[in-house]
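My questions all concern the structure below.
Certain chains of the assembly are absent from this excerpt, and the rest are unmoved.
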Amino acid sequence: MYDVVTFGETMLRLSPPDYRRLEHAYSFDLNAGGAEMSVACNVSRLGLRSAWVSRLTDNSLGHYIRNKAREQGVDTSHILWTKEDRVGVYFVEFGASPRPSRVVYDRAHSAMSKVKPGDFDWESILKDVKWFYTTGITPALSKSAADATLEALRTSRQMGCRVACDLNYRARLWSEDEAHKCMVPLMEYVDVLISTEEDTAKVLKITGESYQEVAKKLAEQFNFEAVCITIRTDLSVLRNQWTAIVYADGKVYDDTTYEVEIIDRVGAGDSFASGFLYGCIFGDVDKGLRYGNAYAALLHSVPGDINWCTLQEVETLIKGGGTRISR
Amino acid sequence: MYDVVTFGETMLRLSPPDYRRLEHAYSFDLNAGGAEMSVACNVSRLGLRSAWVSRLTDNSLGHYIRNKAREQGVDTSHILWTKEDRVGVYFVEFGASPRPSRVVYDRAHSAMSKVKPGDFDWESILKDVKWFYTTGITPALSKSAADATLEALRTSRQMGCRVACDLNYRARLWSEDEAHKCMVPLMEYVDVLISTEEDTAKVLKITGESYQEVAKKLAEQFNFEAVCITIRTDLSVLRNQWTAIVYADGKVYDDTTYEVEIIDRVGAGDSFASGFLYGCIFGDVDKGLRYGNAYAALLHSVPGDINWCTLQEVETLIKGGGTRISR
Amino acid sequence: MYDVVTFGETMLRLSPPDYRRLEHAYSFDLNAGGAEMSVACNVSRLGLRSAWVSRLTDNSLGHYIRNKAREQGVDTSHILWTKEDRVGVYFVEFGASPRPSRVVYDRAHSAMSKVKPGDFDWESILKDVKWFYTTGITPALSKSAADATLEALRTSRQMGCRVACDLNYRARLWSEDEAHKCMVPLMEYVDVLISTEEDTAKVLKITGESYQEVAKKLAEQFNFEAVCITIRTDLSVLRNQWTAIVYADGKVYDDTTYEVEIIDRVGAGDSFASGFLYGCIFGDVDKGLRYGNAYAALLHSVPGDINWCTLQEVETLIKGGGTRISR
Amino acid sequence: MYDVVTFGETMLRLSPPDYRRLEHAYSFDLNAGGAEMSVACNVSRLGLRSAWVSRLTDNSLGHYIRNKAREQGVDTSHILWTKEDRVGVYFVEFGASPRPSRVVYDRAHSAMSKVKPGDFDWESILKDVKWFYTTGITPALSKSAADATLEALRTSRQMGCRVACDLNYRARLWSEDEAHKCMVPLMEYVDVLISTEEDTAKVLKITGESYQEVAKKLAEQFNFEAVCITIRTDLSVLRNQWTAIVYADGKVYDDTTYEVEIIDRVGAGDSFASGFLYGCIFGDVDKGLRYGNAYAALLHSVPGDINWCTLQEVETLIKGGGTRISR
């Protein structure tokens, strides 16, 4: 029934405007931020049918987050509402060279960290679904969340739903060893891995001489259908380069490198995943790579984790649309 | 060394501007909010020397709160910093008739809720201090916070420091019975009680036919030096009346009733306490009542929990300064 | 499949903040405004399943409006998208006594004004729907829009879907005579009429000595199941009173009168209709009246046409919840 | 060539938004504020031809002020530009009961305070001009400014241009005695006096049992053609009543009293003068009184000293237009 179902936590995202520091702030811009909800929103914007599955506290803050997913056309009917626990919060300080941007988390004790196996009727949710998407953040939230993730992954495999996963290692949530111990068994259920070279080294302990070698090793060791390595070069805080490669079918696919001027870089990996899933559904991994890269490059130009760009903008960019004003 | 030392929790206060709802917000105004810190700030603004004692997470959010106390001249050197726990948050939605203003708390697991006896060197802090001030919120935070409060109160008594306490019952923190069981023993160490009729009924189980009777009963039962009952009449959400009475020395003192147009009503009780302490230090309970009322009335006209009005404005208001523009 | 389906135009609503005039503005707050979409959003907020049917230009402005309906859980899948025409705009200047608030319209040539019979598959849309809702604005947009309204009303009757209609006379769109000539034949298909005394006089040419008499005459002449007359008293620009009566089953129902402090009064009639439909579905016209009034009263306290208040707030208000801050 | 020429100082007006105090501000709203420029702008808005004469520092701040007059259609070609001195600044804190609004001036050493006789070619400026308008602020700025005012008033008399003057006593600029000594001789050249009862007592030492008596005494003692007494009643900081009376031709004219909800009360007297001049030019003192009062009442509803309301709004209000939203 859906093209894509995602599973994970969304937090309130609070960020002082105008490059102010948290200590210097008098106001915060409010957004909803979470990798898996972002992917559900993004693929809906690109034209796919999606649902986001999570556990949320039933107060105005939880409703705010649910609304922001609905605004993008995401099905939110599977959210598990609770009167307990809290909505996590994270704070973003935007930087400029030589000061990097910075995230301060206040996510402990959230409703989603208390999620557990049996909370969702995965068989019903995943019926006729093409892709299930989650990230390494979900199992990192707690032991019960890791168990719930495993339950969802197993059901995906049973239901014939392919699985894409971004490692998304978060050092504030667990150590590299904890991540390794938890994530490796989950890889059995993953069809497409999306990651950075840094995270594959930390979590899966795979390194190599080149991105290509890393991708190949990963695919072979974990029997992935495809491995995407996203590659960011930080020219400065406000100017980056973005590209990615894919290893699939014994081949490496690469793509153009985009110059990006950074308005808000949070969510680039999620946008890559979103474009990649879109491209795979309407084409192949090569199309996935090109749509993923273009959509991720565009993400940097808009505020917030959700990618407000459109399919048309993605396709114009892929065709070399240029940077002149569009009238 | 200080005129007033206060002890309690301060949270980030986030409020959508322009009467927006939390669900409808795109930004939050940021303030620091907590009854005891407000009192420390307010009495400093009025000209007293004050310190605020608390436990705070050592990150940008904790630093923000500390800075806001320092900005008002409060001594913050006794704050206990921790790398653990979190800074509590509360959200305020401002209302207009018939929709009341509303507070949503996200304060569980805060650094201050983990405070415990032995955390502070109260003998040193309270040396030569005239008044110790806390509220019923502090012991409500946790069992260990209640124990820490008791420790501070006992030391105050030992050191000859008088104690003022506002009951400040918070139903989200504990039940009326829990509050009763915890607060009654603490009353032994309290010299001046500040409260509303509603809270004295809930927490101390004292009711009466009139405010005067309630105050008298309280003073007699708990042997308080003075009992202040603050009295708010809600003509509408945006227009209230404010006054208070004091019972002391076997007498009831009353004062003018102020008409207030509400910009931000959070913190009125704290402002009363602040003005009351000022008046008592430089006069008597009658002066305390008049300064407390005037300062509390003025509080409603400024954004935030802290009362940015000045001693001169309090005294002009007491003298009947009027509502004409001051050029 | 839906509890409520609504049909009408939504415009961008641009309003200068802080009581600025249009000539004095440097920025506009942006909202989506349209009576019928507001009702679809509001009933969804109260817990009903709703859809909004309209015709919209397929650009970012149209998408913005669609998103705002989706954000509230409204089904927007029946919107007819067009590359032609434009998205209407209206400007609101908020006033304070003695300057009334003011609306400036720029709505000519909108996509919705070009709607015509046959544009929608009403039989499919209205299948198993409890209520169809539209207002006198929709037929006023153009001749073809009036024809399309008639088509929708006839299908409602055929499908057994009850019809509620607010007269909503707009002098900028048509004359009283034009409105009369168009609206009277449509009344045949209306089960519940919602209006003000002023509009019934202008459009239906029904007047009387009292609101009660007007309602009775309307019900008898047009054979309405129920007639709601909403009654606003302007104490000043920023303070109003609100109530309504219903005539049904040969009886007049009345309700409490609410004092309202006005943050944004646009959309009160829509909120009444929303609460009324909710109350009727889960009760009767009397419950409808009480929910409609309470929800309309609350509307004045929030910015925007959409009523961000909740069912719980409606029910607390009906029970006399008071204007004290809710902690 | 002009209907009205005005002469006086304009300052930058800086005011913290949202009822913040100066100490609590993080931003200021910027306006240009000065009684005489406001009158020039206001009468231009009402349809008259006007010029504003002043001395301004030739930097961006001076240009800002000039631009704001030009924006309203005022002729600014007579401004005397100087590289010396400064542009005065005043700060406004908006209040709410029981805290009155407050003005903090930083106007010393301004370019206009250095104005002196001979700076302007008054004969050329005042040729074929109907009304010259200034206030008691201009001579209060300095001895040379008082001399320059006298020069302008004398030339007005010679040129057959009628003179209107608002006493506008400012205690921060001079004492009541200084004002008295300076202003009394100037009254010889004034045809129409506009003032409050308080200012006539302070500056002209005229008091009486009633407004009417005060006006009559003034007219007789100083041989004024007309005396306008504006009358404000402060129900609260945010709610006032406004009216005025005129004494002319041996008669007292009075008018309706307006209830005003205050967004920004600075500039009401200037708006009265503006409407009064308009009414006199196109009618008589009675029309002047009604237009002055209505325009002054409307002033309270808009931010800034300049009255952004229109002639049509004035006339609608005079006809009893009501406080309902205008669609």
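Letters A, B, C and D name the chains as they come in the text, with residue numbers starting at 1 for each one.
Everything below uses one rule, namely that contacts are C-beta pairs under 8 Å (C-beta built on N, C-alpha and C of every residue); 3 or more make two chains touch, one makes a residue touch a chain.
Predicted, not measured: the structure shown is a model, and the values here were computed from it.
Enquirer: Beyond the 4 copies placed here, what is the full number of copies in the complex?
Expert: 6
In the analysis below, only the chains that are shown with their structure count from here on.
Enquirer: Copies chain A, chain B: same or different interface, half of numbers shared as the threshold?
Expert: Both copies, chain A as well as chain B, present the same residues to each other, with over half of the numbers appearing on both sides.
Enquirer: Which of A-C, B-D or A-B has the same interface as C-D, meaning more than half of the contact pairs match by residue number?
Expert: B-D
Enquirer: Compute the rotation angle for the C-alpha superposition of chain B onto chain D, expressed as a multiple of 5 degrees.
Expert: Here the rotation carrying chain B onto chain D measures out at 120 degrees.
Enquirer: Quick one: report the Å distance separating chain B from chain C, using the average Cα coordinate of each chain.
Expert: 45
Enquirer: With centres defined as the mean C-alpha position, give me the chain A-chain D separation in Å.
Expert: 61
Enquirer: Quick one: which residues in chain B touch 2 or more of the other chains?
Expert: Residues 17, 21, 23 of chain B each touch two or more of the other chains.
Enquirer: Tell me the shape of the graph of touching chains, choosing from line, ring, star, complete and other.
Expert: other
Enquirer: Using the touch rule from the top, collect the residues of chain A that touch chain C in their complex.
Expert: The contact residues of chain A facing chain C are 67-68, 70-73.
Enquirer: In their complex, what parts of chain D are in touch with chain B?
Expert: Within the complex, chain D touches chain B at residues 18-21, 23-24, 95-103, 105, 170-172, 234, 236-238, 265-266.
Enquirer: If we count contacts the way the header does, which residues on chain A are in touch with chain B in the complex?
Expert: So the residues of chain A in touch with chain B come to 14, 17, 21-23, 25-30, 59-61, 63-64, 67, 86-87, 89, 91, 93, 104, 106, 108-109.
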